[in-house]
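Note that one protein chain of the assembly has been removed; the remaining protein chains are unaltered in position.
Order of writing sets the labels: A, B, C and D. Residues in every chain begin at 1.
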Amino acid sequence: MQKIGVFVCWCGSNIAATVDVKAVAEAARKVPGVVFSADYQYMCSEAGQGLIKDAIKEHGLTGVVVCSCSPRMHEATFRKAVQAVGLNPYMLEVANIREQCSWVHKDMATATEKAIALMQAAVAKVTLNTPLTAGTTPVTKRALVIGGGIAGMQTALDIADAGYEVDIVEAKPTIGGKMAQLDKTFPTLDCSSCIVTPKMVEVGQHEKIHIYSYSEVTQIKGFVGNFNVTIKRKARYVDEAKCTGCGACTEKCPSRKAPNEFNMGLNNRTAVYIPFAQAVPKVATIDPEYCIKLTKGKCGACAKICEAGAINYEAKDEYIEVEYGAIVAATGFEMIDVSPYDEYAYTQSPDVVTSLEYERLMNAAGPTGGHLLRPSDGKEPKTIVFIQCVGSRESCSSGEMRGKPYCSKVCCMYTAKHAMLTKDHYPDTDIYVFYIDVRTPGKNFDEFYRRAVEQYGVHYIKGAVGKVTPEGGKLKVQASDLILNEQLHIDADMVVLAGAIEPNKSARPLATMLTASMDTNDFFTEAHPKLRPVESPTAGVFLSGMCQGPKDIPETVAQAGAAASKVIGLLAKDHLVGNPCVAHSDEWMCNGCSQCETVCPYGAITYEEKEFRMPDRTTKVRRVAQVNPAVCQGCGACTVTCPSGAMDLNGFSNAEIMAEVDALCR
Amino acid sequence: MASTYTVTKEQILSISGVDPQKCMRCGKCSATCPSYDEMEYHPHQFVAMVEKGEIEKLMGSPSIYKCMSCMACIQRCPRQVEPAKLVEAIRLGVIRQQERNHLKPDDIPALLDPELPQQAIVSAMRKYTK
Amino acid sequence: MMYQIPMESLDRLLAAIAAQQKLYLPTDNTAGEAVYTEWTQGAALSKKLNTLRSAKDFFFPQIQNMAKFRREGKKIEVIDDRAEADDFCIFGVRACDVRSFDVLDNVFLADPVDTWYETRRKHATVISLACTRPGETCFCHTFGIDAAKAGGDIQCWETKDTFYLEPLTEKGQALADALIAADGELLTQCGADQEALVEKETERIHKILEKLPLYDLKAEDNRERELELFRSKKWKELSSHCLGCGACTFVCPTCQCFDIEDFNNGETVQRYRCWDSCMYHDFTLMAAGTPRLTQTERFRQRFMHKLVYYPKAHDGLFSCVGCGRCLRKCPIHMNIVKVMETLKEEKE
Amino acid sequence: MQNELKWRGLELLKDGAVDRILGWRAGQFVYDITPDVFTDPEDLEKNFIYNEFCGANLSKYLIAESAKEGKVAVFLKPCDTYSFNQLCTEHRIHRENVYVIGIECYGKVSVDALRQRGIDGITGIRSEMGSLKIDTIYGEESVPAMEVYAERCRNCKSKKHVVFDELIGADGEVVDDCDRFDMVEKLEQMSAQERFEFWRGELSRCIRCNACRNVCPACSCEKCVFDNPKSGVLNKAAADNFEENMFHIIRAYHVAGRCTDCGECSRVCPEHIPLHLLNRKFIKDYNELYGDFVAGESVGQMSPVADFTTDRDAEPSVVQKGGDQ
Partner (left out) sequence: MQMNDKEWKPKIIAFCCNWCSYSGADLAGTNRLSYPAEVKIIRVPCSCRVNPMFILRAFQQGADGVILCGCHPGDCHYSTGNYHTRRRMTLLFSMLNYLGVESARTRVEWVSAAEGARFVSVMDSFVADITKLGPNRRLEDLRCKTN
């Protein structure tokens, strides 16, 4: 039998002026289970808390109800107070008789009556409360960053600088990501390589960072503080430890037909290759699809030339398991496939290129050595048409959609950059940019765009291109100028398509492994759009860079740092103290239907086959739900979806809430 | 009756099933239109003008007969606004204003040609009855 | 003494009884089943074989309020809220249900007397009615019940044009007298000719009974075989697909188990008893658990009780009356007849 | 049909392909058929029955049967296969232990429908050209079969087997033009007062025998909330109108999105309460609000009741749009 004490606060006159606090305390004494009640001017004061503590000791109270201000105000205060004298903090309930009673009602009789009802509901609830203890789980002090682009590198560096071990898993043979492929960056026009390659080196050399390049995450188990991750190390056929990155093998390799990914397939590379000169790790990789030895069994040229003996044709995919405390998704983006846009003739003419291809054509390390030459005939283009919003901002009403409904955010700015850089090198080039809107919210962004128009004389035309027709070595561009209200026909030498960006294809399966939620566009969802923008709703999973939504480099770096600080905050703890108000499943009642698993936003529920000793002395294997209290956040979605009521929520149990309902309906 | 029959924006929207508010003013319809130079009002203007309710102006313009219904604008519109359907709806509006074109169901049997495909009859009914 | 009344005057008879006391009779409900309802002008006696739920509801209703407790502060007041019953009359009870009252009486009227039951029973006059069209599920004959002579306080027959009444008890005779006193022209005393006609009707019914598929079913006295049957392996097979619902027990005229529950609205507690079913997994649940862990054991309990335990305690009287309701209502058609047949096989 | 099923069952048992056959056992009458498991070929030969009264949905028994050792073969009618899939989705059936034999079905007869026509004393039934000849001890009766089919068969939603390992008879199609929602619509069009009275009329007959719940393949809880003293809604009998409503509302809610509309609840109700009308209301609602969904159509489906969309879901206020008070 519970012994409950009720403490009614006056809150000065805040409560006492409208609620007859004496009457509430008096009424409390009549409630079964209540053995003590008192009223006091300020319950939250030292003296008020003392009153509560003394009563607990004196009357051996097992539960306490404080009738005062909102529990959002002082619940924690009173919990601490009762805990100080040995009562479980969850054996306390607050009846909100200020915000939801004295402050909103004017008539004393009415307010007092309601206060008594609220007190009775709180007593009804606390009578059913059970002591709760928050569980603790140890934290593995190691972080995993998935993706080695600028987002992943920055996150890893920031975490590592704080003194924690970080692993980067990168699918490509080198880290660096898309930024390494860029020529210059807007709006400062500084060289992209010049800022990203030192970062790559820093990452490569950091003693706390380990890079798993040419690797993928294949399985994630566990939960915040205790993830168990399986990493697949794809067979590289070159021993990373032995390879010196001298590049001799790449010179000798007779297979030279593999498309060079780094140059967007604009030229070819050898089957054994180092993606680019500043690659980190600077280690060769054999492309098994093109290697003659691996496909036909003969050759072995690279093995012969390699002085380090690093070549190993027998290599197999390896799987390693590593424990982590936190995981950061930094899977980045890709440009959409623009070939469905037949009207832009991307598949019909090599001179129609994507922006990223154009980036490589401008780059000194690119296929043309930095000379802007048309891919078809190697001549300098005189007229270039840039088309904006290819696949961005498309309507999503129909089922079949070529593009994306969102604005890709960076295209306006990089197109201005392309136009300016082109004009810089080849001032007599005619450049047309067809735009729907030019979006330049950012520091020095609009100034940058205006420079392209005013200083460089780039023709910005409000309107879209209707079609591009390759004809007689030219690209006939038909477009509308919405300002002059005329249709334009331009004979262009090159057309550059600013394709929409989309999340990397690996993000969706990763999200499934992480039980992290995604939006319909496959961008990771943040835990709160305003207040928790770098956290995933899944505890211990953080978001960095484009995988969360389109953003430019400075924003990416900022988010990377923010994600890192969240990770550091987590890893700095030795133990995670959970919220004890979590769901729990009564295994004897659970029928294993998995409905709860499907509604849990945190992936806190798993199913286990467990052996049960039945009352008739037989054993039975049953599939039952298990809640991981470290992951559960206590929303209660599962409790309602459970038909048998096997799933219940600590602190807000079915019985407790129903007792409140009963008390309030009296 | 004919003289008082006015075509409203709502009618055009309901005939065409088009929501001009979906338009983001990119002009790709006009960029793609093969009849552009022949037209007084261009496809993107159809969208904007219908939205503003300037139906009379469009109905009086020869532009509506310049549209060849090639549907390129429908095909290429990134937001599925379907300007050609608006042009067709305006044309229908004009037809419906001309009462003599109004076909009564009773008149049809006499006009029926056994060779006439069923589909043509149905589409004629659609077009010439209000 | 036997009375008669033309069939077309049946309504008059019913009205006359209803003028004396509350009258309940089987009428057809919207779902096409016969149920006992209170007589109102124009109520038509059901033509169905029998009512969906048995007549035990009158004495042992599904819900019976027992007492109330009211709390004032920390004091509790106990309120005995039983209402004294008025006299009432149940009309058209079949022979099987009439027998079921004997079965229930043995339980509820034995010491300690169940006063709720006793009160209702005391105030009731049972007017039975011979079966005119027994169904294939009927096997009252098995338990020595005569569907043609239904018993009760007044037993009746209905033929094509005449309705016959024969008071059997003082209570029945009193009602008949009261009816006659109120309306001297209502009932006519039967002469020997008419009594012969009743006898003919009885024989007609007997002929039909002989044609029933379960006519030859024998109820064996298994009191000596209690332990043997208890240990029979057949129970597992028989019960293996029992759903554990309570349909059979709730339509059964002799099932008498109940549970006591409280409804608490915070200030007042209503204590009531309600039917329980031995088919339910929480049947006779105690603090230490249930003595019958599996459906097989619960299933066995039901039939052992009807066929062995009850006869053992009550001088060989079976607590099944062969009304056949469970044969019709079991969702999987497992029933006492199949159990009896199987146990018989066991012996052979 | 019966011989075909029996023959195939015998073959499977004798081959050792399966250890048990879940089917129907004949009773004393033509209609009192009990679902049962056969292990002995001789027993199967003698006592297996398949006729127009084999309405019982055998899927639910597989929860227990498939958990046992060995393989069990089961005969499933098209509508039963939906329940089977749904139970697989809920991990209640060990699929690997079950051999599903899909059987063709034209509809099952309801004995109650015969009785409601005043037919009693039934001793035999023959099916002849779409009509039933019923022998009774009072003479022969004849009724068109269609008229005495169970409600769920008159409004059959699918003759397609959504799962089977082998088929006996032909596979049919989903019935697109079935009228199973007509009555729901009719009720929706009534005033709230009329609906209230309709449901009071129906639910007040409830005797809380739990037959509907215990036969329901979706009600597969280890312990029902209404049997659980800890749930706060423990309820052995409907002691008040409210409790009748409560039980049926909550039961329908708990099976919403999982109910395959197999119709067992209405079939077994001793009081003939049209319980399927509650389940169908949920089905109709979520079909209209969230897109067509057929529970049990395939394994692993997401129930629309557990699912959601962030942008297209109707607000609960749509319910008020009727404006009826």
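Note that a contact is a pair of C-beta atoms (placed from the backbone, for glycine too) under 8 Å apart; a residue touches a chain by one contact, two chains touch by 3 or more.
Predicted model, so just to flag it, every value in this text is computed and none were measured.
Of the chains on view, those touched by the hidden chain across the whole complex are A, C, D. Considering the full assembly, A:A121 is the residue among A:V65, A:A121 or A:V477 that touches the omitted chain.
Checked against the hidden chain, the listed residues A:A162, A:I292 or A:V640 yield one contact partner: A:V640. The residue from D:G102, D:G121 or D:P304 that touches the chain not shown here is D:P304. Within the complete assembly, A:R72 is the residue of A:R72, A:K316, A:H489 or A:R508 that touches the hidden chain. Contacts to the hidden chain, counted on chain D, fall at residues 184, 187-188, 192-200, 225, 232-233, 239-243, 245-246, 249-250, 252-253, 256, 278, 281-282, 285-286, 289-290, 304-310, 313-320, 322, 324-325.
Counting over the whole complex, chain C has residues 68, 263, 265-270 touching the chain that is not drawn. Mapped onto chain A, contacts with the missing chain fall at residues 70-72, 96, 98-101, 103-107, 110-111, 113-114, 117-118, 121, 517, 525, 527-529, 537, 581, 599, 601, 633-637, 639-641, 649, 652, 654, 657-658, 660-662, 664-666.
Following the convention adopted for this analysis, only the chains that are shown with their structure count from here on.
Centre-to-centre spacing of chain A and chain B amounts to 48 Å, using the average Cα coordinate of each chain. Per-chain Cα centroids separate chain A from chain C by 69 Å. Not a single residue in chain C touches at least two other chains.
Residue positions of chain D touching 2 or more other chains: there are none.
Of all residues in chain A, those touching chain C in their complex are 30, 32, 614-616, 662-663, 665-666.
Listing the residues of chain D that touch chain C in their complex gives 27-29, 31-37, 56, 61, 111-112, 115-116, 118, 120-123, 136-138, 201, 205, 207-211, 213-215, 227, 234, 236-240, 264, 267-268, 270-273. Against chain A, the residues of chain B that register as touching in their complex are 22, 24-33, 36-37, 42, 44-45, 72, 76, 78-81.
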